[in-house]
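All protein chains of the complex are present and in place, except for one that has been dropped.
Then we have chain A:
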Amino acid sequence: MLSRIAESLFWIGRYLERADDTARILDVQMQVLIEDPGMDEHTSCEQLLSVMGVENYTGHPNRWMMLDLLAHNPESPTSIAAAIGAARESARRARETLSTDIWAAINTTWRGLGTARAMRAPDMFNWVRNRTAMISGIADSTMSRDDGWHFYMLGRSIERVDMTARLLSTAALASGPQVAWPTTLRACGAYESFIRAYRGIEADRQAAEFLLLDRWFPRSIVSSLAEAERALGKLGSAGQRSGFSDEAQRLLGRARTELEYRPLTDIVYDLPVEMERLQRSCAAASDAVSARYFAESEMHTWRGGVVL
């Protein structure tokens, strides 16, 4: 398929997942702020902004500022509004390859943003989760399992690893972990699965383990990494006898095995640092995918008979 279209599909996957996960992360944060009166609003908002990679802001972070930068403000590149806008723009550029259903779902979501931004925060987060779930549901049932699909899934999975890593950092940084972990699990829709898997025993360590390593739970980091590797495997043509020639596959595979084969204690000992490493692997893998498949079309400008 066309490199440009593949790139659009990859980014539709990423942006929609980003909108979804940002809504989940903010939901946790708002809940924690409400439920834990001992918490320092300023520090925790500052920490969240830093975890989300927002550095350019002026003033004292508080919840309203956080909501503006991460949810409402379409000018802020880290916001849900910006992610949905970017997903819609990518979809517009890949319009002819998307099913009408997916396009209409994405377009309607984008058009509904104005209304959503006027909602109460929890309602807006709920709306974002519902809309993105609906779009992935439509994608799942209407897209052929061709390269386009694999690029979409690849984008979605890489973003999910990255965002779940940020979510875990947020939970680890929160001063009141008694509140943070169950809320984090809830934000991932993992609470019930977790309770079932661990027979009702709640502990921070287990919660972290579940979100990091559970192979059966689709939002866990390990299963998202495996999903991304699967998509790359389908895209790469010939099976290799040894090693990996694909840089992205190598990076993601290494990240996954490092999580799977190291003692859990090592990983949770300094979770935020580990998660940052994971995010760097995601960024490097994403770059590798771009370099191999999207290869920014050699910019051609034509000046007086010479291709520059």
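Going forward, a contact is a pair of C-beta atoms (placed from the backbone, for glycine too) under 8 Å apart; a residue touches a chain by one contact, two chains touch by 3 or more; residues count from 1.
The working rule: contacts and distances are computed from a predicted model.
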Matching the hidden chain's UniProt record against "UDP-N-acetylmuramate dehydrogenase", "Transporter", "Thiolase" or "Hydrogenase" returns "UDP-N-acetylmuramate dehydrogenase"
Out of A:Y15, A:W103 or A:F210, point to the residue that touches the absent chain in the complete complex. A:W103
Contact residue for the chain not shown (choose from A:M1, A:M134, A:A197 or A:A284): A:M1
From the listed residues A:H42, A:H60 or A:R111, report the one that touches the chain absent from this view. A:R111
Under the stated touch rule, tell me which residues of chain A contact the chain that is not displayed. 1-6, 89, 92-93, 95-97, 100, 103-104, 107-108, 111, 147, 151, 182, 191, 195, 200, 235, 237, 293-295, 297-305, 307
